[in-house]
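Here is the structure we will look at, set down as structure tokens.
A single protein chain has been omitted; all remaining protein chains appear in their positions.
First chain written, first letter: the chains are A and B, and each begins at residue 1.
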Amino acid sequence: MLELTPLIPALPLAGSALIACFGGRLPGQGSYPAIATLAAGWLIALGILGQTLAHGAHPPHWERSIVWAPTGDTVLRMGLALDGLGLAMLLVVTTVSLLVHIYSVGYMHGDPRYPRFFSFLQLFSASMLMLVLADNLLLLYISWELVGLSSYLLIGFWFQKPEAMRAAKKAFIVTRLGDIGLFLGLLTLFNAVGSVAFQDIFAAVDAQLATTTVSFALPLIGKVVWPLAAVAAILIFFGAMGKSAQFPLHVWLPDAMEGPTPVSALIHAATMVAAGVYLVARMYPVFHYTDHGSLALTFVAGVGAVTALMAATIGLVMNDIKRVLAYSTVSQLGYMMMGLGVGGYTAGMFHLFTHAFFKAGLFLGSGSVIHGTGTQDIREMGGLARRMPQTYWTFVLATAALAGIFPFAGFWSKDEILLDAWLNMRWVFYVGLAGGVLTAFYMGRLVIKTFLGEPRQPDIHAHESPAVMTTPLWILGFLSITAGLINTPWNPVFHHYVSFAQAEAPPFSLAIAAAGTAAAILGLAGALAVYRWELVSASTLRRMFRPLYVLFSNKWYVDEILYALLVKPLFSVCRAAFAFDRWIVDGLVNLVGWTGLVLSRIQGWLDRWVVDGLVNAVGYAVRGAGWLLTRLQTGLAQTNVLLAFAGLVALVWLLVYR
Amino acid sequence: MERWILTVITFWPLVVLAGVLCIPGRLERFIKWFSIVGSLPPLALSVWLWMDYSGQAGMRYVMKAPWISAIGVDYHVGADGLSVPMFFLTALLTTLSLIYSLNITVRVKEYFALFLLLQTGMFGVFASLDYFLFYVFWEISLVPMYFLIGIWGGPRREYAAIKFFLYTLVGSVCMLLAILALYFATGAETFDMLRIAEQQPFAGRGVVQSLVFWALFLGFAIKVPVWPFHTWLPDAHVEAPTAGSVILAGVLLKMGCYGFLRILLPTLPEVSAQYSLWIGVLALISIVYGAFVAMAQMDFKKLIAYSSVNHMGYVMLGIAAASSLTAADLTDRATALNGAMLQMFSHGVITGALFLLVGVIYERAHTRDLREFGGLGAVMSRYSVALWASCFASLGLPGMSGFVAEFFVFRGAFPAYLLLTCLATIGLVVTAAYLLWTIQRVLLGPTNERWAKLPDMDAREVVSVLPLMILMVLFGVYPKPILDILNGFARQLAALFGAG
Partner (left out) sequence: MIPTWWPVALSALLFGIGLFGLLSRRNAIAILMCIELMLNAANINLVAFSRAVTPQMLTGQVFAIFVMAIAAAEAAVGLAIVIALYRNRERIVVDEVDLLRW
């Protein structure tokens, strides 16, 4: 079964090419082959899982590589590898991707570029699976950029909408900004270790990376001396910040909601944005070069905490159903980073695992709502529970999981993060708790405003979505309940597969679990109080917390700040550079040319009137003399004779008398 | 056979040219197809060369015969890992350009004749191992390009053609002086590149060595072009006919880089190492500055032209890193060189494709102003796929050949010039920004009514672009076939600069 692993990314890749070439002529306009490739991949992944479970739940170890590029005295190899972490990701990606593919058959029905959509989805799945299976940092980077590409293509799928095309461009460029960090981190490690293979890098951490120090100057902080591992880890983390939408590079993700909703579910909720978290987990030995409290991990935790809290506050005030979910995703990704940052390797990855299912469920549910109502604004919805019962119930299941209600999936994973935070970094724990309250609150608000109460917009005739869309919803709803059960304190299967030797999972603590649940219930109760029972009206709250409300609804002005700090200067620099090029550099060239012209004019004048003048003077002299002599040529024979006679006389005179 | 293959490749276009001259000018279609078919044998032979050379190292296919024995000039040709891909690139781009030029209507016979002459010049530059021969071919390649721009160019063609010619000529003259200096320094016996490189006539002679270095540098840097000698490039590109731009960007610029790698570094290693930081700084400026200026362009073709400045900067960065004085080891240097050479190849392929695509849109819309386009993605689907792929390849998307090249350059330059390398990554972001913005302005958005009726790419255009797209993906996914060829040369040259 393990030997079939390369097929998992290869099949969708082939599918993508096939659909791109033959598109509409394939069965189901390309959607059936697409679904088949992922179903095959999913079955292979399940098969591998089954095999390993049957052999005592030992994570698989498999790798294959080929010579990719000889350079200098070394050879770069490219290959795939599968271990426990990879297998977990493989299951997440294939499952969600498969469900999203099926869902898209209904959601994208009737779109003029239907085959192209599936081709892009396949490309995305292939590159995401390759990212997960990469056995070296370079292939990971390559797939990393390719998922970015497919994300770009899919956000801009409806490219005739100006917002969509701008969002696509923004997503690509902002993530690329982070990728520069990853690229430099890759170069740092490659240069220090001499190889990009994960095992070589990890083998060199203790001996080389952690002991070599580099000193450099940082703005605001001054000169610092850091171990190479910390530098590399933080550089790599910049890449993760871009992809996983961590503050301040999170700005692209909410805009990316312009893409079709299945895309948002697959790429911008479950898989691609989680790739940053996966990256940190994959490179964990480099981050974790000493014990807890290392520089890089603190940075990760800090960024994660800020992101988790900030995004949650923005989620409170958004009115677009997909944007609420987007900020929720940003916030949850912050949670995962927090988990990894405080040393909860298993916890962070476990949250990624559960989050993928319930967040995909939420997004697909929102897609179903949008499909049914034709709007994304929750102020125009309301009372949809009766019209769309299946969507409603699955949405509620996923919401409960996200809020962290016992015994839904999110409860188990959040609890582990909080536990690790409590033990290792106390302030992160409080941030996490606050985030929990906010999460429950905004999700409660979302559900209430969307599904409960009376319809606020009578023009909307909502209808339930077809079975091809609701079936994935039910599957994801089911997973929202059960996905957490694979890593309960009494049955830590997930932990067998995904764990980091130097970071043992702490024992379960009832107090922490109670605190987490209390936070969730508090948030939900608050949402019910405000939006359902209307004990305090939302507008009163808005007035009371006016400055906060303005801050939140303007998304903490991050977009504006980034625009003023990066985009505007960029354009000014470009224009200045062009002007410089045009007037100074080319101006110099033209000046040289012009000087040449002027000199040549002077030369030309001299040549014409002085040098050539002399030549002409000789000519004129000859001509003048000739003119004189022509006077003799009268044409009269008598003149000639006279001259001849005169000549004779002269001759005689000469001969005789001289 | 082996001795003759380079000679055959080099002079075959002249044979075809003679054939073209014999055909009456009114048989335009016949002339066109005759030239295209005539350009296939060099292509086939260059593929054979590639296959045959793969995995080897050192100079092969050498042929040497006395030419002007009084001053020691030989007819001396040969090929190694540096030139074999260049032969292929030249042959391929010429054939594709000729195919694309099927739509030429004015002065057809002259056009195709000049193109064939140009091809001989380019082949000759890459084949020569004798300075005299090299210089002759170098100049031969200049003249047809001058006419191609000056006759079949855009509205400001005279200005552009003259600027191109004079600017390059200034460089050539400096180069000629340097060549003569080398010649006399070795005792006026030989113009043989390899022997002069072995003798290293200027080793240890500070000032003279520097002078010769900068003279050669100027000759090659203008051709590359390195900032600040680049301003002829946008003008020439904008005015040149599409196929001319393709050859200009695809091959002629490579001749400058080729000069660095074939002549400057091997012949003057000491002083190259001494000045490599300067070259690195110029390369960095080319990269970042080229990207910034490209971003400010509204003319599609000019934007691509400036992106060439940006991309050739990576080649120069690789060259600078390979010859650096720092403690880089052989693998670092060889990697930088591999990156530089791969970038030469992939820039030829990618930018060639981009210029063809600009030509496609210009012939339909008769404008290149990016502000006027929009929404073409919905109108021309084949075109949009091609443009998308080429732009992504150009911005260094992994999986495309440009990425492998840039990665190797960065990897090689990283230990040598850490700061330069980090700053050069700004170029990566800005490049992504302006190319995506270009895609947006051309393909995306609501369809402009003016362009709603534009026809998609026809067979001629598809045939001329498709091979390039295949190559940019092929070497991006699996670069081993080309690195097998490049690496031998890279190691050989890197060894000259020692392991620290």
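The rule is simple: contacts are C-beta pairs under 8 Å (C-beta built on N, C-alpha and C of every residue); 3 or more make two chains touch, one makes a residue touch a chain.
Quick caveat: nothing in here was measured; it's all calculated off a predicted structure.
Contacts of the undisplayed chain with visible chains (whole complex): A.
Only one of A:L53, A:L614 or A:V641 touches the chain withheld from this view, namely A:V641. Of the candidate positions A:S215, A:S539 or A:Q633, contact with the hidden chain is made by A:Q633. Residues 630-631, 633-638, 641-642, 645 are the ones on subunit A that touch the missing chain.
By definition in this document, only the chains that are shown with their structure count from here on.
Here the CA centre of subunit A is 32 Å from the CA centre of subunit B.
On subunit A, the positions that touch subunit B within their shared complex are 67-74, 138, 141-146, 149, 152, 156, 159-160, 162, 165-166, 169, 172-173, 176-177, 180, 183-184, 187-188, 190-191, 194, 570-571, 573-575, 577-578, 581, 585-586, 588-589, 593.
Those residues of subunit B whose C-beta lies close enough to touch subunit A in the complex are 163, 166-167, 227-228, 230-232, 289, 292-293, 295-297, 330-335, 338, 375, 377-378, 392, 397-399, 403-404, 407-408, 410-411, 414-415, 421-422, 425, 428-430, 432-433, 436-437, 440, 443-447, 478-480, 483-484, 487, 490-491, 494.
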